[in-house]
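Below is one structure. I have some questions about it.
All protein chains but one are shown at their positions in the complex.
So, chain A:
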Amino acid sequence: MTRDLPVRDIAVVAFAQTDHRRTSEELSEVEMLMPVLHDVLAQTGLKTADIGFTCSGSSDYLAGRAFSFTLALDGVGAWPPISESHVEMDGAWALYEAWTKLLTGDADTALVYSYGKSSPGPLRDVLTRQLDPYCVAPLWPDSVALAALQAQALIDAGDTDEPALAAVAARSRADATANSHAQLRGSVPQGEYAVRPLRTGDCPPIGDGAAAVILAAGERARELCDRPAWIRGIDHRIEAHGLGVRDLTDSPSTRLAAEKAGSFERPVDTAELHAPFTSQEVVLRKALKLDAGVRVNPSGGALAANPVMAAGLIRIGEAAARIHRGESDRALAHATSGPCLQQNLVAVLEGDPR
């Protein structure tokens, strides 16, 4: 398989995140975001004015007001005026937009951030507003119910069973004990059925959080970071919206994105998967052909902390941070959006040889 490599080497050089918590009602979104922005800037020694491009991801529907991202911009300190953009998507896609901007050569550094406060509203109900507004949304099928349909399809296909799902949950929360930012850590009971066959332990915690990443190109990356996490490939694909026309036990969009990102060219040692439900890790492992030797979600993944709109960017950040620390040489990061893994992004990150 041949693939055109990116024309410019671009790396994640810094990553920061909040402690993700069930509620942050004492903080505005700007107040939640500010420490994270200061953190990534301090890691690199950059100031806002040094950043070539800024891009963020967030959702007005979580904030409950139109143009919610404009207030976050105040936290960035956009004065003198900055080159800036925003996607109404998870921050992983904001990172993708920033990556293309750096590829054009218009900028050498980019600040990417995203945030989400799920605490003010009933998240399961809010996410139903993502569905086909004419035929599906009026029925209010919530995110857990749709994930349960997917889980049942996997069980019916013989791809998993309830004990296997419980093992995914237990492993994720056990790994999260080493992650001080995580919301659910250690021994968490599987609990009662939330929507059969998913138990509360199979579902992600609902919480608030923010994350930020700094990208840099070429030599600039080496100046800013001892071991940059080079983006060897990044791609994203979307599937049909109607669940009835999809095979919920598979994720062809993840597989295609991984192929375009070069994931299958050489094995990865680590994978940070954005799988909010245990059953979705089963789907993604299959689509990405991850074998037992790959360390999956050492951070605990979205089952340990799932701030909506930031959780995908956090996967890229966590994968990059492992490369920064020398704990990984080639890592895959994945982000998802939409019901039952409708839209998926895959990035392949590498550290310089040691």
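Keep in mind that, in the parts below, a contact is a pair of C-beta atoms (placed from the backbone, for glycine too) under 8 Å apart; a residue touches a chain by one contact, two chains touch by 3 or more; residues count from 1.
What we mean here is this: contacts and distances are computed from a predicted model.
A.B. asks: Name the absent chain by its UniProt protein name; which of "Transport permease protein", "Transglutaminase", "Acetyl-CoA acetyltransferase" or "Formate dehydrogenase subunit delta" is it?
C.D. replies: Spelling it out: the chain absent from the display is recorded in UniProt as "Acetyl-CoA acetyltransferase".
A.B. asks: Quick one: say which of A:Arg199, A:His236 or A:Arg315 touches the chain that got left out.
C.D. replies: Checking the options A:Arg199, A:His236 or A:Arg315, the one contacting the hidden chain is A:His236.
A.B. asks: Touching the hidden chain in the complete assembly: which of A:Leu27, A:Leu103 or A:Val294 does that?
C.D. replies: Missing-chain contact among the listed residues: A:Leu103.
A.B. asks: For the full complex, which residue in A:Gln130, A:Gln152 or A:Thr200 touches the chain that was left out?
C.D. replies: With A:Gln130, A:Gln152 or A:Thr200 as choices, the missing chain is touched by A:Gln130.
A.B. asks: May I ask which residue of A:Leu149, A:Ala164 or A:Leu256 touches the chain that does not appear here?
C.D. replies: A:Leu256
A.B. asks: Of the residues in chain A, which ones touch the absent chain?
C.D. replies: Those residues of chain A that touch the unshown chain are 4, 7-8, 54, 59-61, 65-67, 69-71, 73-74, 77-89, 93, 96-97, 100-101, 103-105, 126-127, 129-134, 137, 235-242, 252-253, 256, 337-339, 342-343.
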